[in-house]
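With one protein chain held back, the other chains of the complex are shown just where they sit.
Let's turn to chain A:
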C-alpha cells in the first residue's frame, strides 16, 4: 500500500500536527478524495464500532472473569438478568423496553430479596448498553479498583450481589436497585461507541432508585477506558460522588452543582499557533 500511495497521493505539510489531536487531520488526498490507506483505516474503525454495538455480551465469560473478585469480596454469586427487549433490533428501536427487566429477571431479584431480607448501601449493575466490548474489557479491572477503594474507605459499604444485564439501558438500574433493596445503584454501561473509542464505559450513580426516575436524578462519569479516563481516576471521581451522595442522601443535578471541578476563569483567549501576536 505504502509505495502506491506515494505515487498518486498529495501529502499535507501539516500532518505532524496530529501529535496534538486525535482528529483525523492532514490525511492528504488522492485528487480531492481520501487516500486508500486512510479510507481503510476509517473502515476498520467503523467496523469495530459497529461490532461493539452488535456483538452480544458473553455473560458466561464475564462471570468467570470476575468470580475470583466476587469471592474475595464475600459477595453472593452474580445475577444474570435480561431487559424486556428480546433482541438487538428491538433494543435499538425501543428504548422503553431496555429500561425495564423482563418478568423472569424481576422475579429472580424479588426472590433473592425475600429470602435474604436485608438492605444494602450499594447495588452494582453491569449493563451491556451500546457496547459489549466496553463491558468485556473494562469490567474486571475497574471493579477490582473500585472494590479495593470501597474496602479501604473509612465508612463501611454493604454491597448487593452484582447484576449483569443484557439488552439494558441506564434506567434499568432503577428497577434493580429497588427490587434488591439498595439505597443507591451504580450502573456500569457500554456507551455509544465513537469511531476512535469503541470501548468506552459510562458510570451512572442514582440515589434511592425506583422505576420512573428522570435522568436529572443521576450523576454520570463518562469515557472510562484505558485510553480515556483511566481506572484509578474514574474510581477517585466515583468515590467522591458515592460518599457525597450518601452524606446528602441525594443524587443528580443537586449533587453535581456541589462537586463540579472549578472552571478556569479569565478573559484572556487561549494562545494558539494560528495567532502571531507574540508577547512583547
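The working rule: a residue touches a chain if its C-beta (ideal position, glycine included) is under 8 Å from a C-beta of that chain, and two chains touch if they have at least 3 such contacts; residues count from 1.
Note that in this section contacts and distances are computed from a predicted model.
Only one chain is not pictured, and the protein name UniProt records for it, out of "Ethanolamine ammonia-lyase large subunit", "sn-glycerol-3-phosphate transport system permease protein UgpA", "Rhodanese-like domain-containing protein" or "ABC transporter ATP-binding protein", is "Ethanolamine ammonia-lyase large subunit". Touching the chain that is not shown, out of A:67, A:249 or A:271: A:271 (per the contact rule at the top).
Chain A residues in contact with the hidden partner, per the touch definition given at the top, are 10, 12-14, 16-18, 20-27, 29, 31-34, 38, 42-43, 45-46, 49-50, 52-53, 92-96, 130, 192-198, 223, 263-267, 269-276.
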